[in-house]
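Working notes, structure below.
Missing here is one protein chain; the remaining ones are kept as they sit in the complex.
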């Protein structure tokens, strides 16, 4: 069950970095949605290695094949299976990891849990698994746009270490995010981030940072109170991405410093609709969307696999040192942006379908 | 589905603050566990209103009744249903909320989602719902202690606004947490927090803060890679608690400032076991526990319902002002501590049972 | 998980026959449905003991209390918790069962599975558990009737042993079913069934039979291909009722004797709609409703608990004899009719909500 996500728009990923490939099955996609492989490929291309000089130089093309669920360019309502073959496998680069655990990586805990692990390329714990999420997210985003044409999901790199971009969220666009390889919308901040990433890579080290995501145009009423609150499902979605250490929505941790009278978002009537004057809530109240922009941030730690030599232990319990030889990202954030967007689309699409089922009886009058 | 949590140790809560009562059903509790109502009551008493002069003075005793699943003092393996009657209901105190939406509360979004809402006492969005979680968490904790006798789950108030306690996590104990009504283990910091809470209450205002939770004695190997990572399920659990805005584990947001070489937790052999020299990971690597202490923090916003007059709108779309008359907590954190612990116990107990099922085949040799 | 049923309209039952009570929580009921306790009580009264002289004379009134989820006579969209207290408990009548296993009852298998069991009145394995199903089914039926006003679910006793009623399904009505205590629509067949039941009861024995259920007015398109086919979910629902041994839909087992050319239901256009000339399919093709009547049958074995003395063994492995002293039904079928209808309503309501979610995109043209 651990490799499935969602209740109604439900995805299941599979695959190791050095096995036959990686993929995903999407069960619950509504029928009659126009869908082609290119709809998915465009997002995979944003995630793939080798797209710029600040990410891993691995050569994977990550070409996707839709194996089922689509007929004559439209979804059938049946499971959509998507396959991406592994091509640039170099297991020999991981040979040391057969015996030594990378510090802060999943090597040790997989061994504890399963008593076995695929040490080639990190196996299932490799970020290659997120290919399936990005592919499924591209489909979810298409469903969302069909039902809510105004919906936009835009994630971007807010910070790399202490280098931080303070966004005017109203001015954000996919274009400004994609305008540079680090996916920070401000060109000058982006330049500093790129410089930092290149610098730490040269030192055989790595850096982390924060990705912010904004959702505009989401109707009110999505999210289920109690356990499946919108922010709870978003938190789970974000913390399920490798290398994440934190999640906050709206005012987040800083919000804990304010008084209630400062933090409460006043309601007003604007253009005939109930709106708020501020958005400390981040678009969610009581677990349910309120029609304002959803705004949340996710913290990523620095990549665990680094070229610098580190103390560690072996599978047989001896102390040793390890310096990674694989071709690793010095900073996962630029390639994590489409993953954050994909997981967001998956959560929202699932809740959109759930709300359709919940709201099954006629509304005799507007509230 | 929105009111259920867990896969194998699965709870379902129900109830509104001013209906017949609130409760929970626990499905999946192993049989033969000694269990009495007093095991549950002791935790409900930590959560209930009126326990000190810094929380709401409502008079609910919150006496629980075990309706099923226990026979002659032991669990049967069948669902355990627990009922707590509502007793101190005063719907008239909520009369204004029939027509006006409290800013930053769930009134507006429930109305959008359902087209109907129980405005008495907040209905389902009331924190009374967490009674069911605390009751179920008490059972989960008992299961955990039976299987892992060394396990301890200790949450405490780390900060109220900027007043912050920097804990030495090794010295924490349930006793120091319970030694004062604000549930901050340091007496002098606690005194300042209490003073602050009383002060803002006098002003008709409210404050938020941060709760930290530490889990000691958890064996390695719990948590499922990919979507049901331990930190992802903890994040969802925490963000499902009312008034939460953020979650972080281990190094959290601050961890995004470090270099990989600083952040990686080196493995060493200590007392014959694989351990780490630091714990930036917060006890979880690759989604799976590594045997170190689990450490995470949850941010709570200031209570939305305040006595101060605030601008808002009515159900029929007119602008108005609202000053709450109910008996509300000026700071939810002291009473949220047992809720954080309960949700933590629920996540861990579920993963413990899942790991038993996963690890079904004999391990022919230690790794 | 074993005590929950349904994906979107999801129920969870709890309770033992001699504990604090029995009940159910319904999660996923759409909001704004008019609902009162009397809507539920009328169905519980059809199921309760003591309603006629051919069922157990136990005196339970089975009064239900709605604890949550309803406000001012309408559902809130939140979980609906329903409680029925146990009143006529006589544990002493079950004292022998503390040590001896009733043949063909659940005593032995519960002991194997759980290592503990509530032997008073059968505990969780008592048919009292079906109270929760009937209560939830009454709500499901109300949702169905609101969305599909033409829908009718009518179950009846088709046979008691070899005494069989061959129904003209078009003439069936709830009134003819309820016209006699055995719930067989034909008065003369019903009289023979009643005579048989009384006769076997006098001998300290019991009988079984077959219940047929007809659903009229169900729209086409409900049911999910592959695993959650309509007939698969109905089969599971029926075989989850105590004492059932078989399920068949449409032509059923007899259908295996026909040629394809005899068995295939020809399509014709009738009143502008695609209809079939025969209904060997029982209203379901490829797992999906086709608009014809759903027709299925469920076989019930004779009640296991009988007054006649039978050989058995004790908990400690000694051979012994057992004659039940409890007040047991000599034939469960009359009281099982509302349970069959309830489980049918639960399956259909769940699939109706699922279809709403599946069919989320606009149909640009009729097929």
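Should a chain be cited, it is by its letter among A, B and C, assigned in written order, with residues numbered from 1 in that chain.
Going forward, a contact is a pair of C-beta atoms (placed from the backbone, for glycine too) under 8 Å apart; a residue touches a chain by one contact, two chains touch by 3 or more.
Remember, predicted model here, so these are calculated numbers, not experimental data.
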(message) Out of A:77, A:137 or A:221, which residue would touch the omitted chain in the full complex?
(response) A:77
(request) Over the whole complex, note the residues of chain C touching the chain we left out. (result) 1-5, 7, 13, 101, 103-115, 124-125, 129, 159, 161-162, 200, 205-210, 220-229, 231-240, 242, 244-253, 255-269, 272, 274, 276, 280-282, 284-291, 299-304, 306, 308, 310-313, 315, 317-319, 355, 358-359, 363, 367
(request) Tell me where the left-out chain touches chain B, residue by residue. (result) 7-8, 28, 30-33, 77-78, 143, 146-147, 225, 352-354, 356-361, 363-364
(message) Suppose we count only contacts with the excluded chain; which residues of chain A make the list?
(response) 1-4, 7-8, 10, 12-16, 19-23, 25, 27-28, 31-32, 65-71, 74-81, 83, 113-118, 120, 123-124
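Here is the rule we go by: only the chains that are shown with their structure count from here on.
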(message) Centre to centre, using CA atoms, which chain is the farthest one from chain A?
(response) C
(message) Same or different interface residues for chain A and chain B, judged by whether over half of the residue numbers are used by both?
(response) same
(request) Averaged over CA atoms, how far is the centre of chain B from the centre of chain C? Could you give it in whole Å? (result) 39
(request) Provide the C-alpha centroid distance between chain A and chain C, rounded to the nearest whole angstrom. (result) 45
(message) Could you work out how far the Cα centre of chain A sits from that of chain B, in whole Å?
(response) 26
(request) For chain B, jot down the residues that touch at least 2 other chains. (result) 1-4, 7, 13, 113-115, 124
